[in-house]
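The other protein chains are all here in position, but one chain of the complex has been omitted.
== chain A ==
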């Protein structure tokens, strides 16, 4: 087992549901984890599909929570948004945008292909300095509470396996293949360099 814990980033679109669910579980399991969104704004479901609640990344979870309670407490309680925000604000104060974070990770896990593409684009657009590799893995997770929970467990299991490898880079390929078989979903995987 490597001396230092795996530095993990979990990324979804708005840093609300999927990435936060995984963040929650991973940090409970002792990982050095951070979570991010890649969207330009943070979007939360609104009263209708075409009327989402849009915030910028500076808005804290607390503020969002209060905003939604004010708007329609019953609706947002019923659809679990308030519960989610409540959980989120206990993890960190506000959503973070991946593109704005200059910290280096060993592993970035994205929750949908579009996010994966954005992460790759961002990492590749950065100027290379240390050539420190970072593995980016996409695990497709539908954006709802149940899938987010299931997905978080899958991500957690994956991270644990990776953490336990002797030589992560050498065994990653094989490991992912195994996981693909087990979970019946394809994982996109690539490596970028800081």
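Rule of thumb we're sticking to: a contact is a pair of C-beta atoms (placed from the backbone, for glycine too) under 8 Å apart; a residue touches a chain by one contact, two chains touch by 3 or more; residues count from 1.
The working rule: contacts and distances are computed from a predicted model.
**Student:** Have a look at "Symplekin", "rRNA processing protein EBP2", "Septin" or "Armadillo-like helical domain-containing protein" and point out the UniProt protein name belonging to the hidden chain.
**Tutor:** "Symplekin"
**Student:** Which residue from A:40, A:66, A:93 or A:128 sits in contact with the chain not drawn here?
**Tutor:** A:128
**Student:** At which residues does chain A meet the chain that is not included here?
**Tutor:** These residues touch the chain not displayed: 1-4, 116-117, 120-121, 124, 127-133, 135, 161, 164-174, 176-178, 180, 186-193.
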